[in-house]
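Here the complex is missing one protein chain, while the rest keep their positions.
Note that the chains take the letters A, B and C in the order they are written out, and that residue 1 is the start of every chain.
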Amino acid sequence: MSVKSTAARRTTRGGAKRRGGEPELVQLLTPEGKRVEHSEYSIDLTPEELRGLYRDMVLTRRFDAEAITLQRQGELGLWASLLGQEAAQIGSGRATRPDDYVFPTYREHGVAWTRDVDPLNLLGMFRGVNHGGWDPNENNFHLYTIVIGSQTLHATGYAMGVAKDGADSAVIAYFGDGASSQGDVAEAFTFAAVYNAPVVFFCQNNQWAISEPTAMQSRVPIYQRSAGYGFPGVRVDGNDVLAVLAVTKAALERARTGQGPMLVEAFTYRMGAHTTTDDPTRYRADEEREQWELKDPILRLKTYLEAEGFADEAYYASIEKESDALAKRVRDGVRTMPNPDTMAIFENVYADGHALVDEERAQFAEYLASFADETEEH
Amino acid sequence: MSVKSTAARRTTRGGAKRRGGEPELVQLLTPEGKRVEHSEYSIDLTPEELRGLYRDMVLTRRFDAEAITLQRQGELGLWASLLGQEAAQIGSGRATRPDDYVFPTYREHGVAWTRDVDPLNLLGMFRGVNHGGWDPNENNFHLYTIVIGSQTLHATGYAMGVAKDGADSAVIAYFGDGASSQGDVAEAFTFAAVYNAPVVFFCQNNQWAISEPTAMQSRVPIYQRSAGYGFPGVRVDGNDVLAVLAVTKAALERARTGQGPMLVEAFTYRMGAHTTTDDPTRYRADEEREQWELKDPILRLKTYLEAEGFADEAYYASIEKESDALAKRVRDGVRTMPNPDTMAIFENVYADGHALVDEERAQFAEYLASFADETEEH
Amino acid sequence: MTTMTMAKALNEALRQSLDTDPKVLLMGEDIGKLGGVFRITDGLQKDFGEERVIDTPLAESGIVGTAIGLALRGYRPVVEIQFDGFVFPAYDQIVTQLAKMHARALGKVKMPVVIRIPYAGGIGAVEHHSESPETLFAHIPGLKVVSPSNAQDAYWMLRQSIDCDDPVIFFEPKRRYWDKGEVDTEAIPGPLHKARVTREGTDLTLAAYGPMVKVCLEAAAAAESEGRSLEVVDLRSLSPMDFDTIQASVEKTRRLVVVHEAPVFLGTGAEIAARITERCFYHLEAPVLRVGGFHAPYPPARLEEEYLPGLDRVLDAVDRALAY
Partner (left out) sequence: MTTMTMAKALNEALRQSLDTDPKVLLMGEDIGKLGGVFRITDGLQKDFGEERVIDTPLAESGIVGTAIGLALRGYRPVVEIQFDGFVFPAYDQIVTQLAKMHARALGKVKMPVVIRIPYAGGIGAVEHHSESPETLFAHIPGLKVVSPSNAQDAYWMLRQSIDCDDPVIFFEPKRRYWDKGEVDTEAIPGPLHKARVTREGTDLTLAAYGPMVKVCLEAAAAAESEGRSLEVVDLRSLSPMDFDTIQASVEKTRRLVVVHEAPVFLGTGAEIAARITERCFYHLEAPVLRVGGFHAPYPPARLEEEYLPGLDRVLDAVDRALAY
C-alpha cells in the first residue's frame, strides 16, 4: 500500500507537472548553460566531479566518432551512434553504484564507459567477431541486446533476484522510445510492479525509432506510461547531464530502499543516423536536427564550466589529448582484433555439452582437414 | 490533439474520481436496488427495457446453469461459467449496435446472448465437436478466443478497418483481469491509441485469474492502465447492469464519433469456479463469495423492478417458463449434437487447398477403408 | 522404491530439488496455492514459501524473461507453462534470448532454466490444450529438449534437467500424469540424454517418446500375439537425440517406425528418418516409416482418438514396413 500511494503522489508531484499542456522536464542546467534549481531533484557536485562528467561525455563522443570512421573504413560492419545522447547515458551511468546492474540496448556506449567496460569490448559485435562476448558480471554490465525490449524483462528478473538476496543494489534497464511499444516492456512493468522489484526503467526518448517519430509509438509522453502500472514516471531533460544524474540517482535510491520500480524518460535526440546503414534524410528534416544542436549536452556543460571558471584551457587541452589517445587505442585495437577461429562456431552453444554439436564439430574439422590434405598432396 | 485532450480530461473527470483513496465506481443502481444518479453517466430506460435486461440476465444465468449440469452429466467436456458476471455482459452487450463488432474471450455467453448468437453455437467447443465454428459475421460476434489477450489485437485491427471504411460502427474487445498482464493487450492499447481506432476495451475484472487474485496482475486499479497510453479509462460497477449499459454506450459512442479508444473496467466477481475442472476452495475463502452474493446483479435489478412496480408475478412466471424452455432446448440440442465426421480433421485447414492435406486425407481414407474391407471379409 | 503416479514423481523431484539447492525457484501461473492446474506443484509453496514457489502474472514472455534475469543473478528457475498451446507468447524469449545467451557471452554466463510444459493430447481438452510443439524447440540450437514416458524417468530426468547448466525444455506427457510406476529416488540415474530400449525385439524397431511409448509397448505386445517381435526404443531426449541407440537397434531389426503425436511434416520423425537412413543405409530393408499427427490443427476432442496415433495406426505402419 505504501508503494501505491508513493507512486500516486510521485506521479502528480514529480516531473509530471504541466505548464500550458506540455509536460515539464526536470532540468538543472538550461540549454544556455545556466544552473537552475528544481523543487524535487537537486544535486551538488564539486568542480572536479563536474569536470569528470564533461570528460566522460567528450571521450564518449570521441569514441563514437572513431567508431563511425572505422565503420566507413570497413573495419566495422555497422555502428549505432549515440551522438547527442551523451548526457542521458553519462548522467544515468554515473548515477549507478558498482554493485548495481545495468541492462543496455545496443547503443549504450556511454553507459558502458561509466561502468569501466573496455570500449573495445563493445566493438566486437559491430566488427562481426562475436555477439558481445564480454563477461557481464565483470562490470555488472549486461551484454548488448538487439531484440527490442527483451532486456527489460531480464533486468526485472535480475532485480527480483537482488531483492530475494536481500541486497540493496539496484538494477537499471535501458530502452528506447520505439521499445516502449513492445509487449515485453509492458510485461516488465507489470512484473516489476507486482514484485516491487528494485529496477529503474530508463527510456531514452531520442525522438526516433529508425524512421518513425515517437508519435508512432505513443500519443502521450512516455513517462506517463508507468502510473497505470502502479509506479511513478518522470521526464528529465536528457541533454542535461546534471538533471539526468540527479533523477536517476533518486530513482535508484528509491529502488534500493524497497520503494520499487520507477520510470525515467530522458528526453533527448538522436543527432545522427539510426545506424551507419541508415539514411535519415529520407524521413526527417535538417531543421529538426539544427534545433536540437542548440541543446547539445556537451556544449551546455562546457558553457557552465567556463562561466563558473571550473575549467581552463589546459584542462580542455588535456581532455583533447586523452581523446586522441582513446581514439588511437580504439583504432589500433579494432584493426588488430583477431578474427575468431572457425571452430568457434561450435563453442559455447551449450555449457554442459551436446552430442550433435560434438558430432558436427568433428565432421567439420575433418572436412576442413581434407582441404589441408589436398593442398599437401598437390 | 483533440483526442489527447479529451482523453486527459476524461481521465480526471470521469469515473476515476477517488473518495478516501478508493476509486469510485460508476453506479446507477446500488446493491440494495436503489436508483442513483451519476454526474457523467446517465440512462433513461422504459419499464419494458428494464424488464428486457432482467430477462436477459435470468435467461443467461439459466443457460449457464444448464451448461454446468450438462458438463456434470458428461455431455460437455468443460464449461466456463459466467455466474455473477451477468450484468457486466448483458449491460455491455446491450450497449452494442448490430453493426458493431464483438471480440469475446471464452466466457462471454451473456454477450453472445445479446448478439442473438444461438446458445447451442457456444456449446460446440465445450462439447468437443468443434473449436467454435460459428460464422462471426452473422452476428458480428467473433469466435471465442482461448489464448489470453490475443483477441484484443484482432479487435483493434478490425477497428482500424472500420475506420478505414469510413463506417461509424464501433468494436468491443472483452478480456479479463488476468489478461491485463499480457503483452498483447498492451500492444493493442498502443495500436488503438496511435491509430485512434474505434474500439472499446472491456475488462471484466472478476477478481480472479483462475487462482490468482487481481493483485497478482496489477498494483493499481486496472482502469488506470489506459491513461498512460493516451486514452481514458473508467471503472464501473460490473454488477450494476444499468451502469454498465450507460458507460459502455458512452464509450462506444465515443469510438463511433472519432474520439478513439476507451477502457472500461467492469468491477465484478466470478461467483463460481474458473471452469468446471477448477476447485476454488483451494485458494479462496467462502466469505469472499458470500460478500459478493449481496451484490448479485439479478437480485439487484429485481428489487428495483419490484420497488417501482415495473414487473408482476405473471411476468416473473413467464420468464421462468421461458427459462425452462431455453434449458430444455439447450439440453436437447446438446444431447443430439452430432459428432463431427472423422474426415473433418482435414477440412478447413486451408481455404485454397494444400497438397499435403490432400495426400493425408486420401491416405487416411484408404486406411479407414481397410478396416471396412476387413470387416466385410470376415 | 515406491509406487507413484508420474504427477507425484514430478512433484517429488521438484521438492527434492528445492530442498537440495536454495537457488532453485519455481515460477508459473497458479502454481502456488492451487498447486498448478495439474497439481504438479501441490504443497510446494506451503512448504517452501512464496519466495521460492512463485505465482506469476498471466504473461508467459514475462515469466521466461524474468527467469532469464533470475538465472543471470545465479538462480535456477523452473518455469511451468500451463499448457503446450500457451508457450508461444514466450517463444521469442526462449529462442532469441534463453537459447543464445550462453553463446552471446562466449560462455561467460550460464542459463540453467527449465521450462516444464505439459504437452500432447488424449485428455479431451479444448483448443490449445493438446499440442506437441517439440520440433519448434528441438530445432533451436542452444536448447535441450527431453520428455519422460514414465514415473521413474519423470523423477530423475526432471532432477537432472534442473541440475543442468543449459536451458532444458521439459515436455510432460499430460495424459500419463496419472499412470503409476515404480520410482526409485535413491537409484543412480543413467545419462539424461540417452535413449532406452524398453522392450527387446528382432523384427522391427518402434521409436517413440513421452505419451507414445505406452502405445508402442501395447503395439509390440499385440504384435507378439501375431508372432512379430518388435523392439521399442524410448528416446527420452529429443535434443540431443541418442542416434547411437536407435542405430544399434535398427542394425539388428533392419526396420524402423517412428511414432509421435506432433504432425508428421517436419516432426521429429523426419530427422530420425533422415539420419538413421544415412547411418543404416545398407541395413534398412524398408524406408523409415512415420506415424504421427496430420497436417491439420489439433482437432476437437471428439476427433482426437482418430487423430492420435493409436495401436491400429502403429500396427498398420508395422505391417507396411514389414511388407517391404
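The rule is short, and it goes like this: contacts are C-beta pairs under 8 Å (C-beta built on N, C-alpha and C of every residue); 3 or more make two chains touch, one makes a residue touch a chain.
These numbers come from a predicted model, not from an experiment.
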Omitted chain - touching chains that are shown: A, B, C
Option touching the unshown chain, where B:D64, B:E86, B:D184 or B:E265 are the choices: B:D184
Listed residues A:L45, A:L83 or A:V129, member touching the removed chain: A:V129
Contact with the hidden chain (one of C:R76, C:R159, C:R290 or C:R313): C:R290
Sole residue of C:G74, C:G124 or C:P141 that reaches the chain not shown, by the stated touch rule: C:P141
Chain not shown: contacting residue from B:E32, B:D99 or B:D135: B:D135
Interface with the unshown chain - residue positions in subunit A: 77-78, 106, 124-131, 146-148, 178-179, 181-184, 209-212, 216-217, 277-278, 282-283, 339-340, 342, 344-346, 349, 354, 356-357, 360, 364, 367, 370-371
Interface with the undisplayed chain - residues on subunit C: 61, 85, 88-89, 91-92, 95-96, 99-100, 103-104, 127-128, 135-136, 138-139, 141-142, 239, 262-263, 265-271, 273-275, 277-278, 281, 286-290, 294-297, 324
Missing-partner contacts on subunit B, residue numbers: 130-137, 142-143, 145, 147, 150, 152-162, 164-165, 183-184, 187-188, 190-191, 194, 347-352, 354-357
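Please note the rule applied: only the chains that are shown with their structure count from here on.
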Most remote chain, CA-based centroid, reference being subunit B: A
Chain centre separation (subunit B, subunit C; CA means) in Å: 36
Centre-to-centre distance between subunit C and subunit A (centres being mean Cα positions), rounded to whole Å: 40
Approximate Å spacing (C-alpha centroids) for the pair subunit A, subunit B: 43
Residues of subunit B whose C-beta touches two or more other chains: 181-184, 216-217
Per-residue overlap in subunit C, given as positions that touch at least 2 other chains: 56-57, 59, 61-62
